[in-house]
Each structure stands twice: as C-alpha cells, then as structure tokens.
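To start, the structure itself, in structure tokens.
Shown here: the complex without one of its protein chains, the others still in place.
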Amino acid sequence: MDLDALYQQIILDHYRSPQHAGLREPFDVEVHHVNPTCGDEVTLRVKLSDDAEPVVRDVSYAALGCSISQAAASVLTELVIGKPVAQALVVQQEFLALMQGRGTVVADEESLGDAVAFAGVAKFPSRVKCALLPWMAWKDATSSAMNGQPAHPNSPKENHHARR
Amino acid sequence: MDLDALYQQIILDHYRSPQHAGLREPFDVEVHHVNPTCGDEVTLRVKLSDDAEPVVRDVSYAALGCSISQAAASVLTELVIGKPVAQALVVQQEFLALMQGRGTVVADEESLGDAVAFAGVAKFPSRVKCALLPWMAWKDATSSAMNGQPAHPNSPKENHHARR
Amino acid sequence: MGLLPDLDLLRLDFPILNRELAGGHALVYLDSANTSQKPQVVIDTMVDHLERHNANVARAMHQLGAESSAAFEAARDIVAAFIKAPSRDEVIFTKNASEGLNLVANTLAWPGEWAVGVGDEVVITEMEHHSNIVPWQLLTQRTGARLRWFGLTEDGRLDLSTVDDLITERTKVVSLTWVSNMLGTINPVAEIARRAHEVGALVVVDASQAAPQLPLDVVASGADVVVFTGHKTVGPTGVGVLWGRREILEALPPFLGGGEMIETVTMERSTYAPIPHKFEAGTPPIVEAIGLGAALEYLSHIGMDAIHAHEQAITAYALEGLATIPGIRVLGPLDASQRGGAIAFDLPGVHPHDVATVLDTRGIAVRAGHHCAKPAHARFGVQSTTRMSSYLYTTPAEIDALIEGLAFTRSYFGLDPVTAAR
Partner (left out) sequence: MGLLPDLDLLRLDFPILNRELAGGHALVYLDSANTSQKPQVVIDTMVDHLERHNANVARAMHQLGAESSAAFEAARDIVAAFIKAPSRDEVIFTKNASEGLNLVANTLAWPGEWAVGVGDEVVITEMEHHSNIVPWQLLTQRTGARLRWFGLTEDGRLDLSTVDDLITERTKVVSLTWVSNMLGTINPVAEIARRAHEVGALVVVDASQAAPQLPLDVVASGADVVVFTGHKTVGPTGVGVLWGRREILEALPPFLGGGEMIETVTMERSTYAPIPHKFEAGTPPIVEAIGLGAALEYLSHIGMDAIHAHEQAITAYALEGLATIPGIRVLGPLDASQRGGAIAFDLPGVHPHDVATVLDTRGIAVRAGHHCAKPAHARFGVQSTTRMSSYLYTTPAEIDALIEGLAFTRSYFGLDPVTAAR
C-alpha cells in the first residue's frame, strides 16, 4: 500500500488550500450529509441557472473531515461550476466508477481533471467513502434543485450512500 | 445405550397400569405443569393432613405424556402417599439426585422403592425431565399446600424446572 | 427418482455424517427441519475468517477491517442473489428467523405508516411456528388489535374457504409460513399475498422451512417481508435474514437502537442510517453472515431445483415406507409433490418420546414433541408427534433404517404380538 499514491500532491494542495470553501448566497438548495462511520460532515449548497438545460452556477460548502474528503469537495467545485448540469452529472458518474473500481478503472484526465489524483484512493477501500461524501451531497442537492425543491438549510438530510 | 436399562419392566408395568391415576377429591392444591419442550402435561392434586407435622394423605393426577413420565407419576404416588411430608421431600431429593447424576449415583432401594428402576433414565439426558415432571409438580403443589395457599385448579402454573 | 447424483460423495462434504454414536451405530440424521448439518466449506470459511481476517466491520479503517467488511457485505450480496432480492439494501441480517418476525411485529406497535392499533386485525394461520404466533399475540395484546387465524383442512392445508371473512378492510397484516415445519404443507403464498394486498395489508412470510428446500424468489412470492434462518440452510446458528421491500423497510420505525444503525446521535435526537443498517444495531453476526454466505453458495452450486427434487424423492419414498407401519397416522398432505420434507406422524400406543428414544438407540435422530406448533397439534387432536425431516444429504437407505426402526419400536412396546422382541 503506497501512501504517496493515496496522498498525491494535488490532493494535499487542495486540502491545504480548498477552493470555493465557505457557504455562499444565493443558493437553491442546501444539504447536510454525514458519514455515519466516522462522523465527517459536509454542508453543501448549489445554485443552478434558470435555463431549460440548467447550468451549475455555484457550489459552496463547509466540510468537517479528513484530507481526502476536503480535497474531494474542493476538486468537485472546480469541476462542476460552470458546467451544464447534465454534463456535471456525467463527471460525477465517472468519478463514482473510478472510486468503486478498486484500482482497475482508468481515469479519464480530460473529463476528471484534478480528480484523477483520486485514482489511488480506490485502492484504499476504507477511504473511498471519504472521497465520495461531497459528491453524494452535491448529487443529492442538485437533484433536489432540479425538482424545484426549496432550500432546507436546517433539516439534516439522510446520507443515502453511507456505509457502502 | 441399553434400551432395556431405560425401559425396565417395572417402568413398563407402571406405564400400563398406572397407580392412583385420575383426579380425586378432596384436595388442598392442584397444579398444572408442562414440559415446554415436548408439550407433556400433568395436572396433580395433593391433600395433606392437618397435623403439626403433616402427612401426605392423597396424591392424584391426570398425566398426558410418555411412558417415563406416566410411570414416574404412578411410582411417585405409591412412594409418597401416607408418608410424613418431611420424609416424602427427602425421597424427592433423592430421586432428583439420582436423575441428575448421569448414571453415577447409586440408588437406595430402601427409600426409593420402585423408583430405583429409573436409574437407567439418568443415562438418557433428554429423558431426565420426563421422569422429573410429576415430581416437580408434586413438590410445587406440596409447598403451596404447606404455605396454606388455596387450590387453584384453573390457573396454569409455570413449570419452574422445565428445560434443565 | 430425482435423487441428487453422487450422494455418497456429497455426504463426504458433511463431517458429522461420519460420526459414530453410542453402541457403534452410524448417525442417521433425520432432524434437518430442526437444524441442518454443515458442510466443510462453511466451517472452513468461518475458520479462515477468524484466523486471518477477523475485525469489526464498517467502523474499522484498517486492512483487516476492510477485508472483514468486504467479506460481510459480500455475504449480503450472496443472500440477495439467493432470494432474488431487487436490492442488496433490502437484506437485513438478524440473529435468527424469530428475531426477523419480532422485528416487524414489535415495530408495528409504534407510530408509523403501518402502525397496528385498536380495530385493526392481524391474520395468521393455525399451522404457524410459535415464532410466527407469539410476536403477533404480543403485538395485538399490546395495541388492542385483534388476532385472527386461518383454519386448517383435515389433510393439513389452509382452509381458504374463509378467506373473504378473514381478510377484510380491517386487516393490517397477514403473516404466514411458506412451508409448514410440522405438516410439510406448501402454502399458496402468492395467492394469499394478492388477496391481502387488495385490502392494503402487509404480507409477512416465514420462509424458515422454504429457504432450505425451494428456489426462492421474494418478488414472485408477493410478500412484503420474508424471513428465514441461517442454521437450517446449512449455515451457522446466530444469523438469520429479513428481506423487505424498500418502501416498507423505510417506513418501519427503528427496532433495536445503537451503534451502526445511526446516521448521527446528539443528546437531543438521533437520526438513523439508511437500510439495511437502520435495522442492524450493534456489531452484526459477522463470521456467521460470512458462513451463511458460504452455505448459500454451496446450496446454489448444487442447485435449489435439484435439492428440491431430491427432497421430493426422499419424501415420497418415506411416505411409502411409513404407510407400511400398521396404525401410523401421518399429519399433513400425503402427496410428496405438494409438501416439504418434514413428516410428522403419530404411532398410536407409543408416545413420541418413546419412539424417538428407541430410534436414538439405533443412531436415528428424529424429533419428538410439539415442534413449536402447539395450535396445529391441538387442531389435529394430538399432544405431540414424531417428526422425521430429510435434507440434501439424506439417502433412501436412511429412510429404510427409519422404517425398520419404527417396526422394531412397535414390537418393543408389544404392539405387534407375533414378532414381539421381548
């Protein structure tokens, strides 16, 4: 088990200087996800455009967690902000496949950008859910926003991907 | 495992011609015991004398069960009817020790009479509780009678020796 | 006649079948409906886990923890495939079938979409195992609901003539066994589920005797909840399975509270993990679930259709043999194709204990008693019965030994004066 494969410099950089951190206005939906195993938490907000094919206008978050989950949140914002939702969801799917591939899935640098650095995480099964925490929160928030649900800042959302 | 050691002729005789069977009046206390494992049941009545040191005046019963439990009920009545309660309780203790001795306890023919035939039962652990069912019912009924509790023919009594 | 091929080889998978009993008798194990024997692969899988991979699951971040969690969750996948569950998340590990049934009955007492209360009715059947009776008695007593029962026909089937009277708008739950552990009857579960769903009732199926013997398809069964127990499917004790439709499991209130079933805990309130973990409080039966996984893979490898055919062949052969015993009365359907492999019978003149003991001295293990089905015994006017029950490792020769043993029992107790043994 190669530590440097897990803690790639890109990950440590994002961990130390997280992008788009801090909760911002305006937003459509806010969700709160918890990793029940370790207690790590992320509160995440999304703002979509009003277009027929909406675009991710903004994602902001407050994360309490380990290097992997914090870096994942930071990389996520860089990847999805500005993208059409449909396209961002494809990226999310690719990231999920990469994480669940136990090291056998080849990362597509073109679409995943900095997120390819997480390839090493897939070899540490116990850390996969750390990397997925913000992505699951984002997916959850985005689908609520697409369904036109109101913001619910104070109702903690169940974390449906937990413990997998 | 010797079948004939279990089914001694005396046991089969008592099974085929049970003594003192059938519920009789008068009685002080009636109890109903069940072997939860197999469903065997015995309803048993005792009548004690009014003496300071009471004597077992009568024991009658209705038993639904296997050869061993039915024979045990029959032998029991023969052994305890007419004896002072104190002495009958000693017999009960001896019988219990014989049954729980896994075949190592030597039976005292003098005090146990026909009940020595049950020595072979002790080698069949699964049948020990069959032999004990009427004895436990008798002990329970007798101690209720000694404590001056009224007859309770219709309230099934929990079977405190069950499943041991 | 539908027997499994290479039965002698298959029997070598089960170490205990070589066991020599008192008096040098070989073991003839005809008590598989009570608990099944275990193949070597189940034992070895558990040993390997304990010796090389043991760690707590989910919560542990280290290599052993990852290995243990992976093995435990793989067992869940195996169970899901075995019962054709639409989702692995719908598979909950319990400690046995009884806990599964209680989980449902216990949580229905509390507020929720399916809550049972005054005026509501729960319908069960007279052939249920106590584990599918007492939980509903407790629920209905505690909530003021009414418990109602399907009766039985003379030949041991559900009396469906009363179904319109029993399943009504008041019915909140219908709970029944798939295969009876006493009568052997296979119940028309899908048909009853259809009727129950027409009135919006919850359908709970006790598959404790079905899972070992029949190919299971929980969706096709029509049930909302299906439970079974590990130790009857060549798995270890200490583990059972509850499958439930996702919407149902999500709607039921939590049962046991504690570690693993939470999302977050504060002093003010707690929120609960999604299924399956919501219903798995505390350290689960890890090595047991892994052993159960190996057991179900073993069964699947042989094939549930083949096992079912084997059971039917052995049952038919046993029913024929039993018919040769004078006076014997078999309870339940007499057509092997309509029943499971547990055969309870009454031998007038010899109490079932005495039958079992005589057989036991010949190495033949059967069960005697009420088989945790007292109402069914009462229905047929018997206090207790003797029950033989076969499984995939049972041979016709073992059935022969049983029939000989029963003939001997009759003569031993002097029921057959001509050939009396003593």
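In this document, chain identifiers A, B and C correspond to the written order of the chains, with residue numbering beginning at 1 in each.
Keep this in mind: a contact is a pair of C-beta atoms (placed from the backbone, for glycine too) under 8 Å apart; a residue touches a chain by one contact, two chains touch by 3 or more.
Predicted model, so just to flag it, every value in this text is computed and none were measured.
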In the full complex, displayed partners of the excluded chain | A, B, C
Out of C:R245, C:H308, C:R339 or C:R367, only one touches the absent chain, namely C:R367
Could you tell which one of C:A55, C:V122 or C:L249 touches the chain left off the display?
-> C:A55
If the hidden chain were put back, which of C:T171, C:N187, C:Q213 or C:T264 would touch it?
-> C:T264
Touch criterion as defined above, residue of C:Q137, C:S300 or C:S411 at the omitted chain | C:Q137
Touch rule applied to subunit C and the missing chain gives residues 15-16, 19, 21-22, 27, 29, 31, 34-35, 37-38, 42-43, 46-47, 50-56, 59-65, 95-99, 101-102, 105-106, 110, 126, 129-135, 137-138, 142, 149, 229, 231, 236-240, 254-262, 264-267, 269-270, 281-288, 353, 356-357, 359-360, 364-369, 371-372, 374-375, 378
Mind listing the subunit A residues that contact the chain we can't see here?
-> 1-4, 6-7, 37-41, 64-68, 124, 126-127, 130
If the missing chain were put back, which residues of subunit B would it touch?
-> 1, 34, 36-39, 124-127, 156, 158-160, 162-164
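Here is the rule we use: only the chains that are shown with their structure count from here on.
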What chain lies farthest away from subunit B once each centre is taken as the mean of the Cα atoms?
-> A
How many Å are there between the centre of subunit A and the centre of subunit B, using C-alpha atoms for each centre?
-> 74
Quick one: subunit A and subunit C, Cα centre-to-centre, how many Å?
-> 44
